[in-house]
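Removed: one protein chain of the complex. Kept in place: all other protein chains.
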């Protein structure tokens, strides 16, 4: 009873999201990577068009080239395949804070129209509706990396007019702009529906591309504010056969390793 | 033509000095050691009555047990025989500054009646008669170690009423006492002539013992101020045969290794 | 070759009983790797209360300790079940005060790492470029400080010096010197920052011998107790000795969602077992341990 294999040209919205994010990485860039979709995207980039991308995980594994995706930020695979491993204080002081990171990936439970991110609480801080995991490395990735790529699935619960708590700053509560000396911040937000970019003058996230088959209106409906749409709204190139093959091989290897 | 071997009961004033200093170390103490006489004394202690003394050199070699004495603070021998090796920033921050050192050894070009040490300049700072090597690790050894053992050969040039420059603080220029929270400071000064200790009320260095065959008057003549002599002036026990044998073996091994 | 300063090898039970008083500030560190689970279980068994628990990444072991009511406060930077999702006992304590309210003090990872580093360095505070533009600054212990040379305003965070730090490592030698390697997180700093440090180890060996990168040594004279507890990091792992039990982490989501299921699990597997060997047998992971 072999499982049905989709044709390479058929793909999920998560795959489209991962492939899109991977394309934003250039060869040789130094990336600070978190677990989940960012890790998938960064490793897909490394295994396809950006073989010399340098991946740093906050567990202290520098220049790592895992064969399978880590389930946790501290999987043994990351240490075994790293160029070297350092302690956590060093990774934050000598590597992130010192400005050696070109691209940081972030996700969050909420994002607002000015790219501010919340991974702390839904509701009031003192009496939260949902207590989220908290900041982790995010606040300093947001301000110490050269630029930030945000990956987040689209929903009105996630794309809110104003976040309940600013865990990581985008362009500020009022869209006033980036803190001084803090890098370019979120240059792109990649979702399962499309791609958003901050408007250069207003700092407001604007829909600049939708994934194939997604309309601008659908994205607007799933966004909690009156989303601006670029006049020249583009359509993302669908995943190539090669991109899909590399990504699926990676995920197959990963599942085999983690269930083993 | 065998060289004349002195009988074990015959010994030099430097040997007496080293043996005396070694006896001030207790088993299990953690010592921050410099090159030269302190290194000889600390290793003699380790090879005789204090096998578990922990020796730390500022080059980052921790718990080292060299077979031969190092010529420099960074000899390979120190790294090869260390329990572990760390970087220099760590040795000063995590090990010295954190207060993990029981005993620090210091030497200097000048010492004054209140135990202040000078290893920076003889004469004016801006126009020195003699430019000395400078501070190195000394200022923080003087204030971060639990106590300080000073080793210095006696002469009026070295034992001055007031040092030209305070590189490492003893009891202050005016003998006003130790800086707050800075450990006990120089608890003992060991020279080739005897042993000095700070007086508990005046903080002035006082001769408490002379080595065998040395008179209190001889020490006073070689001291650049009117040296106080303890009423119960003691005489140091001469080196035992075992102490001399261990020390001479160590120095013989050392010479063979360094000329090789 | 032992002196008064050298630690004696002991049992985990004795170390927890004698060195972890109720009300203590306890840091149990481990960045996914080398998490001292067995020590956490022993704290639960001995019924410790009112602890201030400190940890950058409180995960399942802190979920268990919070769930049984060991903790009155949590100092942390990221509280989740890595790769799985929420810590349900932690959320229940914060959102509903069950089994009792849990005070929170939260930082970013960078802030916590700097706090431990200051503690290990004997400094009262650390400076870093952090919390810029966030709401965290209002909800955490921090101050701003101006560089006396450039005028730049930076964050200052107070040193973290736990009463007790507990970590798990791969090896100890017979004198109680401890060696660990691989992802060592903030353990060296947490150990050196504490007044009292307890280490559980996979193995006691004649000579420390790393089998991976980033070898870190803690000399015996910085430690209060070293206890051999093979497999003591389970379901976390010890590089060179074990692999991560991902199924346990995934399965924890189900166990921890429901208060009664959780209470029953603790009763059966932690309170109902004597030590780590019998705990591992009771959860069906007895093979190869002990």
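Per-chain residue numbering starts at 1, and chain names A, B and C are given in the order in which the chains are listed.
Basically, a contact is a pair of C-beta atoms (placed from the backbone, for glycine too) under 8 Å apart; a residue touches a chain by one contact, two chains touch by 3 or more.
Please read all numbers here as calculations on a predicted model, not as lab measurements.
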item: Interface partners of the hidden chain - shown chains only, full complex considered; value: A, B, C
item: Hidden-chain contact residue, picked from the options C:158, C:251 or C:286; value: C:158
item: Residue of B:37, B:166, B:196 or B:244 in touch with the missing chain, whole complex considered; value: B:166
item: Option from B:11, B:84, B:105 or B:159 whose C-beta touches the chain left out; value: B:84
item: Residues of chain C in contact with the chain not shown; value: 122-129, 141, 143, 145, 147-150, 152, 154, 156, 158, 213, 215
item: On chain B, residues whose C-beta touches the chain left out of the figure; value: 35-36, 58-61, 70-76, 78-80, 82, 84-89, 92-93, 96-97, 120, 125, 128-131, 133-140, 142-144, 165-169, 172, 179, 182, 258-259
item: Absent-chain interface as seen on chain A, which is shown; value: 27-30, 51-52, 54, 62-63, 83-84, 93-94, 97-100, 144
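Just so we're on the same page, only the chains that are shown with their structure count from here on.
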item: Contact-connected components, chain A excluded, all else fixed in place; value: one piece
item: Of all other chains, the one whose Cα centre sits farthest from chain B; value: A
item: Geometric centre distance via CA averages, chain C-chain B, whole Å; value: 41
item: Distance between chain centroids, defined by C-alpha means - chain A, chain B (Å); value: 58
item: Averaged-CA centre spacing for the pair chain C and chain A, given as whole angstrom; value: 29
item: Per-residue multi-chain contacts in chain A, two or more chains; value: none
item: Chain C residues counted as touching two or more neighbouring chains; value: 189
